[in-house]
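One structure is given below, encoded as structure tokens.
Left out: one protein chain. Kept in place: all the others.
So, chain A:
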């Protein structure tokens, strides 16, 4: 039996990780995989750390991914990439959005946002891709589509056909935002 593919999506409340997870789950479902998704929302809307875990394979038991167990980490924010780095397999792929969202302890001056997030991530994870998803999304017409730029990057690296991804986007993205999100997906997919 093939081992499941483990994907961790990490970010900050409000960045669209939940929609990204739903697109990924839909694509994996249509591609015929068994799936488990763990989505602890808790206080996500209140600006806390958000992590969702997606596992796909022939047969998946546990919905959660262990430290050192993620094949891919899709990080929507660069300090969160560093925070979850220990979950990446030694040969795993890290996809990082080059965006910093300072948490309140940093805003109030009680803590300092590390300046070397990307350097530390790159040093530990050999397969690291850094992308300015926010600016690409703005170029597509809506900064909120940054999540789908990242999904585009992920899509190229998973054994799921591109058409399946496009159908998943159509199924999960509200119609009035579909055009901008399809554009954002293509930009990400081309990277």
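What to note about this one:
Everything that follows uses one rule, which is that a contact is a pair of C-beta atoms (placed from the backbone, for glycine too) under 8 Å apart; a residue touches a chain by one contact, two chains touch by 3 or more; residues count from 1.
Quick note on the criterion: contacts and distances are computed from a predicted model.
Look at the chain that isn't drawn here: its UniProt entry, checked against "RNA polymerase sigma factor", "Sugar ABC transporter permease", "Indolepyruvate oxidoreductase subunit IorA" or "Glycosyltransferase", names it "Indolepyruvate oxidoreductase subunit IorA".
Check A:34, A:98, A:132 or A:179 against the missing chain and you find that the one touching it is A:34. In the full complex, chain A contacts the hidden chain through residues 3, 12-13, 25-26, 29, 34-49, 60-64, 66-69, 79-80, 82-83, 85-87, 89-90, 102-114, 116, 120-121, 124, 143.
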